[in-house]
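I have a structure I would like to understand better, so I am pasting it below and will then ask my questions one at a time.
Every protein chain of the complex appears in place save one, which is left out.
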Amino acid sequence: MQDLLFYVFAAVALIAGFLAVANPFSRNPLASALFLAVALVAVSGLFVLLHAFFLGAVQILIYAGAVMVLFLFVIMLLDLREEQKRRARKVAAGLASALALALAALISAAALAGGGPADPPALEGGARALGRALFTDFLLPFEIVAVLLVAAMVGVVWLSRKEAA
Amino acid sequence: MQTLFPWLILLLPLAAAALISLFTRPHRDLSARLSIGAIVAGFWLTLLLFALPGAAAQAYETRIPWLAAGGLQIDFGLRIDRLSLLMALVVTAVGGAIHIYSYEYMRGERRFSTYFACLSLFTFAMLGVVFAPNFVQMFFFWELVGVSSYLLIGFWFERPAAADAGLKAFLVNRVGDLGFLLGILLVWSRLGSVHFGELERRLAENPAALGAMATVAGLLIFCGALGKSAQFPLHIWLPDAMEGPTPVSALIHAATMVAAGVYMLARVFFLLAATPHWPAALHFLEGLDALEIIRIIGLFTALMAGLIALQQDDIKRVLAYSTLSQLGYMVMAIGLGQPGPAMFHLATHAGFKALLFLGAGAIILALHHEQDIWRMGGLRRAMPLTFWTFLIATLALCAVPPLGGFYSKESILAHAWHQDKLVFALAWCGSVLTALYMFRLVLVVFGGSPRRPRDAQPHEPSHIATWPMLFLAGLTVLAGGADVEGFLAGGAQGTASLASRLAGPLAHAPFVMLAGLAATGLGFAMAWGLYRGAYRDPLPARWSTLASALRQRLLLDAWYARWIGGSFEALACLASGVDRWIIAGAAVRGVHGSVELTGRLLRLAQTGKVSTYAFALGCGVAALLYWLIR
Amino acid sequence: MNAILTMPEMAVTALALGLLVLDLWTPADRKGDLGIAAIGGLALILAGSFLFGAGAPQYAFGGMYVLDGMALFFKRLMLGVGVVALAAALEYSKRFAAGTAEYCALILLAVSGMMWAASANHWALLFVSVELMTVTFYVLVSFERTRMPSLEAGVKYLILGALASAFLVYGVALVFGGTGTLGFAGDSGPGLGTGSVLVRVGLALVLAGLGFKIGMVPCQFWAPDVYQGAPAPTAALLAAGSKAAGFALLLRVLLEAAPDWALEMRPVLMLIAGASILYGNLCAIPQRNLKRLLGYSSIAHAGYMLLGIVVLERAGAAAILFYLAGYACAVLAAFLVAALAFDPGEPEEIPALAGLHRRSPYLAAALALSMISLAGIPPLVGFFGKFLLLKGVVLAAFDSRSFGWLAGVALAGIVTSFYYYFGVVRAIYWSAPAAERPPIAVSRVAGAALGACLVGIVAAGVFPSPLLEAARLAAGALRIP
Partner (left out) sequence: MITAHHYLAVAAMLFGIGLAGALTRRNSILVLMSIELMLNAANLNLVAFGRQAGWEQGSQAALWVMCAIAIAAAESGVGLALILAIYRHRRSAHLDESPPLKG
């Protein structure tokens, strides 16, 4: 059952991801954004299969929820009909895709060569262990991320404010 | 006293420069007095040091710790020995005369005070090179000499030619200096010290200490002298540096900057003379040693510059090429393994070449900044004092006894005769050339009838300018009596009687002396035949190809501009052309160097497009990963 | 827990947040005072950082955070850079109608990010501190939102930066897979077993991510565009601070955590160093924009500093620290002048500098000095840094021929760089201005900051001992196995 679910989620994530970045049927950015949301949900399914339940929830809440809504909002705010007419230059696109493929192959070759135990131990503890780690050693990165969010907020407010004069 | 005086000699010019630029800039007279006072005081202090009992007898050092971190320990100190004292005397005596002369020459200049501040800064830097006890300190002052000469040569920066000449001098020197720096690093990493005395001791203990890098290190250090002393192929900056005020030319070309290279070679002679050894990669050069290469370069420079000087029409350029030629002799003497004669020639040359430049300055001033020798003529009557001092200097340069130049040059030629007959023969040809171009200059400028506009009434400069000229003329006459070589060799002074020294060349090497005199006579006869009463140069009519080649400086400059794209000669030429290219946007004008072109090609990669950048980044990462996994 | 060790960073962060809060109650005409307060506060923190002695390394947060001599050196450097950048920002922010407080607060946050990075001893702290710095820089680069070049530079920096971050995260994931821990070497965990192919590939991706911060080939493309488009104070902070943080992390990762891997990668690192030197210097020659020229030269300087890494010794690391401090002084001075000498909206063209010595002799002298120091001419500080870096390479050349080539390339690069640095000097002093322009008034704060940089350039060049000793001590704290 778990094996089957893995294949389903993996296939959905890859196909939706592909359609998000290179949709042969529609060049509408809205469609891309929706496919990306699907891919993100599928990844969260993979997280759950890896017993990272809390992360699965966070992925859906923050990524598929908040971030994608932001994307959709901006896409609809900007009038992007003009964008759809443009065609990507074929040669450049082909070269870039070949490069991406090569990099992916190199990375997966490395990842698969350095194997681990075939039967992974279960991830125990769940949210309780996470919470304990979060408020001991990991407190520092967590707080820095909080500061980072403040900085990003200040920046976003400044950048999107209309000029007074 | 022995420690205080050298510090004073070194620091007085610095104090003068600082005082002038900080406080006395509006007071022109006071500024000049400060600057002149500093160097004259330095001159007297140097003389006192000579006179102090035992001061000159043995080398000593005074130092304060400057840099100490980890294994690195460098002191800031002064090394006082016969070599540095002699050089300091030359710098302060000739430099002092030029300072005083400047007071008259630059009278009408708007930035009079600034000029003297630069002059003092330059003197400070030069004295720093002279007294430096280690490589690092020497390199510091070496660069400071470069910077302050840049300020002086480009002093009239409103003229584009002056600005470009200053930049060219600076940049060409940097090329040589980088070799010098690499040489210092090599020596340091091999011998573990930068201190001259310590290096000499370590090399004496273990002559093979430099290992396979011995010859390379010597040649890299020679690169520094190549730039500063304007030897082929880095000689191209010196003639252009004539764009500076004439006293600056005198200072830079006679006594100080160009002499620094020869002085440095004499200082580190023990490194050059180390056992020759090449690294495996340069095995095909086995058999050549550093001194041999230095000798060849010096000789070539001497001949080349002498030839080019034959066909120059600008009075200062003739003198510039003559300087190049004489520097070639000095470097050749070093290459013959004889730093003593090289320093002797440096000292005498400093005096008479400065005198020639001051005379040229007086003429230029009298003719309202006319520098073309074919528009002078007949100045013998109008400016008798200038004529006689110029003639004395010319005779000294052509090695006529009993003037100073005779003894120093004969000494070099004699050593050449003993070691290598071919070198001697070529150097002898150089002597003929020297006499030819110098007497050409004298005959055209002072002889014949005036060829200038009628209304011009040239007259002697005021006595503030003539006193330094007389002083230098006196030095030139008397220098023959000085036993510089014996002094440098460490012998007690006054062992040989004056008379026996004066007749020395005749006693030691009569053939060489007679040959040298014959060369001078031959050159003089040729000049007399060709140029007496001439109104224009007869050579272009007779041998047009040769003359035009010489006029275009053997095409060397053009060749540089064309082919050695990476050299700064090309880049300096390019600067304006490239600017025009960018402004015009299209047409490619002028020559471009390969560096410029590569820069331009690389810029094509910088398209301004994020996708290109991201693609290149991805390619880089992919290459990195492939290298790791393969 | 030892959280007290993080006091300097915490104080900088608190200062930034306090500034944002105070901004709410400050009337528009008093915003400048906030900037002064920020400068004062940062200077106080800098002074306070000298209360920490550089003794044995101390750890906090389970070994995630380390305070040793090197971290302390970098923190002081970054605090100093921050003070000067704030002074520039105070002057420059007159160009944006409001936003002084936001700009200053963001600079402070970026500085705090760099300081965290200097103490990172764990991939998580490395990642979040780098991101704090980078995300803040996205905003700082595009802060002049009415000027298109600033926005364009921002979007370029953002996209390439995000791409580099993605490489970095992926690399860390692979390293984690290979070692099973997120800690570096040292007391917090076992050293990275660098035999595994996962770790080796992961580290290569991390190198690409960090290489973006220092602007080395092949991650260098953003530098000229961003330096040109960004506001001058931002560019100053990028050049002096962001590069320093990148080098702090590279030193930790390459020399401390993964020395075996660095040894294996040495040929590639040498290639990267040589390519960076050549690329930066060659491309800088035809430039006419001062900030763009500095962008290219920053690539070349990254290459010079990599020379200190390829020798894989403490002496090389010390040379890098010395060089970074000298580079910071010179480049900060140059960008300060770029912020002051040009009118708002005017592109920073070099020919427009003509006659600067008449408009403001102080600015002209400062820019000339900084150019000469960048070119590496004694007795200024730039010379000594290059001298130390080259010395390491020349020493290594005795063992391996390829180091000889590297030294040759570095020298060729230095020679080439004279040409364009002196082009700037010539433009200042030796070219006729197209039109007479009014003198420039330099405010007291900016003048003092510029003076501090100049004192650094000259003093550390003439008396290099104290700085050299500090750099050597700091590099001594590196735990090179």
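When the chains are written out, they are named A, B and C in that same order, and each has its own residue count from 1.
Everything below uses one rule, namely that a residue touches a chain if its C-beta (ideal position, glycine included) is under 8 Å from a C-beta of that chain, and two chains touch if they have at least 3 such contacts.
Given the structure is predicted, the values throughout are model-derived calculations rather than measurements.
Colleague: By the document's own contact criterion, which visible chains does the hidden chain reach in the full complex?
Modeller: Result: the unshown chain touches A, B, C.
Colleague: Which is it among C:A38, C:V128 or C:A232 that touches the chain not included here?
Modeller: The missing chain is touched by C:V128.
Colleague: Using the definition of touch stated at the top, determine which of C:Q58, C:T181 or C:S465 touches the missing chain.
Modeller: Only one listed residue reaches the unshown chain, and that is C:T181.
Colleague: Identify the residue among C:D68, C:E102 or C:E152 that touches the chain left out of the display.
Modeller: Residue touching the absent chain, from the options given: C:E152.
Colleague: When the complex is taken as a whole, what residues of chain B touch the one chain not shown?
Modeller: With respect to the unshown chain, the touching residues of chain B are 603, 606-611, 614-615, 618.
Colleague: Name every residue on chain A in touch with the hidden partner chain.
Modeller: Spelled out for chain A, the touching residues are 2-3, 6, 10, 13-14, 17-18, 20-22, 29, 32-33, 36, 39-40, 43, 46-47, 49-52, 54-55, 58-59, 62-63, 66-67, 70-71, 74-75, 77-78, 80, 82-83, 86, 88, 92-93, 96-97, 99-101, 103-105, 107-108, 111-112, 115-121, 123-125, 129-130, 133-134, 137-138, 141-142, 145, 148-149, 151-153, 155-156, 159-160.
Colleague: Suppose we count only contacts with the excluded chain; which residues of chain C make the list?
Modeller: Looking at chain C, the ones touching the missing chain are residues 123-124, 127-128, 131, 135, 138-139, 142, 145, 148-149, 151-156, 158-159, 162-163, 165-166, 169-170, 172-174, 176-177, 180-182, 224-225, 228-229, 292.
Just so we're on the same page, only the chains that are shown with their structure count from here on.
Colleague: If we define chain centres by averaging CA atoms, which chain lands farthest from chain C? Would you check?
Modeller: B
Colleague: Which chain lies at the heart of the structure, taking centres as C-alpha averages?
Modeller: Closest chain centre to the overall C-alpha centroid: C.
Colleague: Just the number, please: Cα centre separation of chain A and chain C in whole Å.
Modeller: Roughly 31 Å separates the two chain centres.
Colleague: Centre to centre, by mean C-alpha position, how many angstrom separate chain A and chain B?
Modeller: That gives a centre separation of 69 Å.
Colleague: Centre to centre, by mean C-alpha position, how many angstrom separate chain B and chain C?
Modeller: A distance of 41 Å separates the two centres.
Colleague: Could you list which residues of chain C touch at least two other chains?
Modeller: Touching at least two other chains: 197, 200-201, 205.
Colleague: What positions in chain A touch 2 or more of the other chains?
Modeller: In chain A, 106-107, 110 touch at least two other chains.
Colleague: Under the definition above, what is the set of chain A residues touching chain C in their complex?
Modeller: Going through chain A, the ones touching chain C are 106-107, 110-111, 113-114, 116, 136-141, 144-145, 147-148, 150-152, 154-156, 158-159, 163-165.
Colleague: Which residues of chain B touch chain A once you look at their complex with the stated criterion?
Modeller: Residues of chain B touching chain A: 611, 615, 618-619, 621-622, 625-626, 629.
Colleague: For a test of understanding, state which residues of chain A touch chain B in their complex under the given definition.
Modeller: 92, 95-96, 99-100, 102-103, 106-107, 109-110
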